[in-house]
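The next block holds one structure in the form of C-alpha cells; read it before the comments.
The complex appears here without one of its protein chains, the remainder shown in place.
As written, the chains take the letters A and B, and residue 1 is the first residue of each chain.
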Amino acid sequence: MREIQVRTNKRTEMVDITCNIEKVVSDEKIIEGLIVVFVPHTTAAVTINEGADPDVKTDITNFLLNLILKDKAFKHSEGNSDAHIKASIIGSSETIIVKNGRLILGTWQHIFFFEGDGPRNRKVFIEIIKKE
Amino acid sequence: MREIQVRTNKRTEMVDITCNIEKVVSDEKIIEGLIVVFVPHTTAAVTINEGADPDVKTDITNFLLNLILKDKAFKHSEGNSDAHIKASIIGSSETIIVKNGRLILGTWQHIFFFEGDGPRNRKVFIEIIKKE
Partner (left out) sequence: MREIQVRTNKRTEMVDITCNIEKVVSDEKIIEGLIVVFVPHTTAAVTINEGADPDVKTDITNFLLNLILKDKAFKHSEGNSDAHIKASIIGSSETIIVKNGRLILGTWQHIFFFEGDGPRNRKVFIEIIKKE
C-alpha cells in the first residue's frame, strides 16, 4: 500500500491528484492491473471528472455547496454534516485500470481529491493489484 | 465469496456493518489485499462514513429523505422509486484495503449498509483478493 499527502486550501474544493497516482504506477512498475484509490476521511472523497477546464470542478463544487447547505439544521454538532453527506454521495474509493504501464483514463478524465471540510492536511491510500 | 446477513428495522436507515466485515478479514486470514463489499439489492447500498457520533448517519439519512421524497409522482408503481434513486446515488459497492491483517479505514470511518426500503432481511456479499 502506498500513501500520498494532499494539502487542501479551501473548505470545499477538488484537488487534482492524477500526477500523484501516475507516479505510484510508475514507481511500482505496474504493467497491468488495478489501482484502488481510497480516501480515509469522512468529510472528503474521491471522484473522476474533467481536468482540462477548471470551470468544471468549480461547477461541481458550487452545485454541491448549494444542494447541501452548511447551515441547515443538522443534529451532529461539529458544523460539518454537509461535508459528511457530500462524502457519501461522491464516495470513498475509485478503481482504475492500468495497462501497458499507464492509468487507463478517458481523454478528459483526471482524478480529484474532493475536500468537504478543509483546509486540512489529508491522506490518500493506494493499493495495487498486479496481473500476472 | 462470503455472505453476511443484515436485519434492518426502519424504512430508511444506515446500519453499521464494520464488525461483520472485520470478522471476514479475520476468519479468512487475509494479511494484505482488497475487500469488495457488494450489496445485491436495488433499494439499498453501501457507504463509508463517520461511526463515532450516531447523529452523522441521522443527518445523512434525513438529508436524503428530504431530497428524494417518497411520494413524488414516479412512474414505477411499487412506491419505492425514491429508494432506487438513493441506491444509485450512494452506490452498490465499496473497495477497502487490507494490510497487516486489518481493514485500512480512517480513524472515524465505519462501513454502513444503507437501507432505503426496509425493514427487511438483507444480504451483503464480500469478495477477497489476497496479495501474494
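Definition applied: contacts are C-beta pairs under 8 Å (C-beta built on N, C-alpha and C of every residue); 3 or more make two chains touch, one makes a residue touch a chain.
Please read all numbers here as calculations on a predicted model, not as lab measurements.
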Just name the one of B:17, B:60, B:87 or B:111 that touches the chain not displayed here. B:87
Touching residues (missing chain, whole complex) on chain A: 32-34, 47-50, 53, 55-56, 58-60, 63, 67, 89-91, 94-97, 99, 104-109, 129, 131
Touching the hidden chain in the full complex, which residues of chain B are there? Just list them. 1, 36, 38-42, 67-68, 72, 74-78, 81, 84-85, 87-89, 91-93, 95, 123, 125, 127, 129
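In this text, only the chains that are shown with their structure count from here on.
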Taking each chain's mean CA coordinate, chain A and chain B are separated, in whole Å, by 20
